[in-house]
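A single protein chain has been removed from this complex, and every other one stays in its place.
Order of writing sets the chain letters: A and B. Residues in each chain are counted from 1.
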Amino acid sequence: MVTFTINGKEVQGQKDWTILDVARWEGIPIPTLCHHPAVEPYGACRLCVVEVDEGRRTRIVISCMYPVKEGIKVRTDTPRVQNVRRWIMQLLLDESPASSYLKELAKSFDVKPSRFQKAGVSFACHLCGLCVRACQEVVGIQALTFSNRGLKKEIASPLQMGSKDCISCGNCLYVCPSLGMEQLYARMRA
Amino acid sequence: MSISFKSLETILERHPPSPEHLISALQDVQARFHYLPKEAMTAVCDHLGVPVSRGWAVATFYKSFSLEPQGEHGISVCMGTACHVRGARNLYDKFRRDLGLPGEEGTTRDRKFTLRQVRCLGCCSMGPVAQVDEEIHGNLNQRKAGQLIKLYRKR
Partner (left out) sequence: MQITTLTDLEAVKARGLAQLYPEKPKILVGMATCGMAAGAQRVLETLQKRAQQLHWDGAVEKTGCIGFCYEEPLVDLIIPGQPRLTYARVDQEFAAEMMTAVAAGTVPEENFLARLDVDDMILDGGPRRFYEGALSGFVAQAPRYEDLDFFKLQRHLAMRNCGFIDPDNLEHYIARGGYFALHRALTSMTPEEVIEAVTVGGLRGRGGGGFPTGVKWASCRKAKGWPKYVLCNADEGDPGAYMDRSLIEGDPHAILEGMLIGAYAIGSTEGYIYVRAEYPLAVKTLQRAILTAREAGLLGQNIFGAGFSFDIKLNLGGGAFVCGESTALMASIEGRPGEPRAKYVRSVEKGLWNLPSNLNNVETWANVPLIIAKGADWYREIGTEGSKGTKIFSLVGQVKNVGLVEVPMGVTIKDMVNLIGGGVPEAREFKAIQIGGPSGGCIPRELWDLPIDFDSLWDAGAMMGSGGMIVMDNSTCMVDVAKFFLDFLIDESCGKCIPCRLGLKRMRDILEEFSSGKGSLADLEELQSLSEAVQDGALCGLGSSGPNPVLTTLRYFRDEYEAHILGRRCPAGVCKDLITYAINQELCNGCMACVRECPQGAITGEKKQPHQLDATLCIKCGACFEVCKFGAVEVS
């Protein structure tokens, strides 16, 4: 067992656990977006950031991937952590205004749409990638993928045609936190 | 559009059937056809034993791949820092105007030219620079850019 502290409270975890695993075990809230117990951590949304003091220096890490270490001091609610989370929520909300899941989540951060919010977006996907990872890791096929990069990044089926690999298992629909996959599914099966 | 299966086979033979060769095999396809025809991409993926979705992810991620047929001459305008401070943006706009391209990058209607931006050709000493096909042209300005297009239009 590895012993360390979260917000001053002494906690313990198995040595292959992450900070998030321990926090969830202890009931300490850390918000997440791209995390799901059924798939491997991916580290993309960065909402689960925490501040870690390892003795030498303090730094911001993502709790969903950071392995627990003996004696570290973890804080989940510092100004730096809050600043990162608030901006992530702001950016997501402005980019994907159609996601009802994001709208709910934003409320808990007291984040409201800004002057940069995109207009005329009906697609609810916010690229957490759970569908892609569930398809690969849980189902074991790769009917779905990320395509492009940067701002053009999107969830797609190969060649932008209906995927011949899709077995209609519906796992992607199940893990999708927004309505995005439902909107995309028809295209997948076409 | 149909592609020559013979040349595709030659490419496939060069790459052992393992996923790590995906990028280099696609690069060979790109070099041969100047873009990635869908049939070729599927064939490469089947040969290497990777799902087509991975081929698609790779082909759309890396900038050196194009999914559309390219123009006869490729014009790459360097947008590196040294070229930028010496007026690459205005130079690029000149190319775009003269070629009549509506978007940022693309191929002219007559398929004569494909214009694109590159992030530094490493010829910073003679910026602004543009590469037409294999040849690098340095110390350009808008007037020289106009002349370049005229020159290659005749070729």
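In this text, a residue touches a chain if its C-beta (ideal position, glycine included) is under 8 Å from a C-beta of that chain, and two chains touch if they have at least 3 such contacts.
The structure displayed is predicted, hence computed values, not measured ones.
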item	value
Neighbouring displayed chains - absent chain, whole complex	A, B
Omitted-chain contact residue, chosen from B:V50, B:I75 or B:L115	B:V50
Residue in contact with the excluded chain [from B:L12, B:A40, B:V58 or B:V77]	B:V58
From B:E9, B:E39, B:E68 or B:D93, residue that would touch the chain that is not displayed	B:D93
Touching residues (missing chain, whole complex) on chain B	19-24, 27, 48, 50, 54, 57-58, 61-65, 79-82, 84-87, 90, 93-94, 97, 118-127, 129, 134, 136-138, 141-143
On chain A, residues whose C-beta touches the chain left out of the figure	43-46, 49, 60-62, 65-67, 80, 83-84, 86-88, 91-92, 94-95, 116, 127, 146, 148-153
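Definition applied: only the chains that are shown with their structure count from here on.
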item	value
Chain A residues touching chain B - in the complex, by the definition given at the top	141-149, 156-159, 163, 165
Touch list for chain B against partner chain A, complex	38, 41-42, 51-57, 60-61
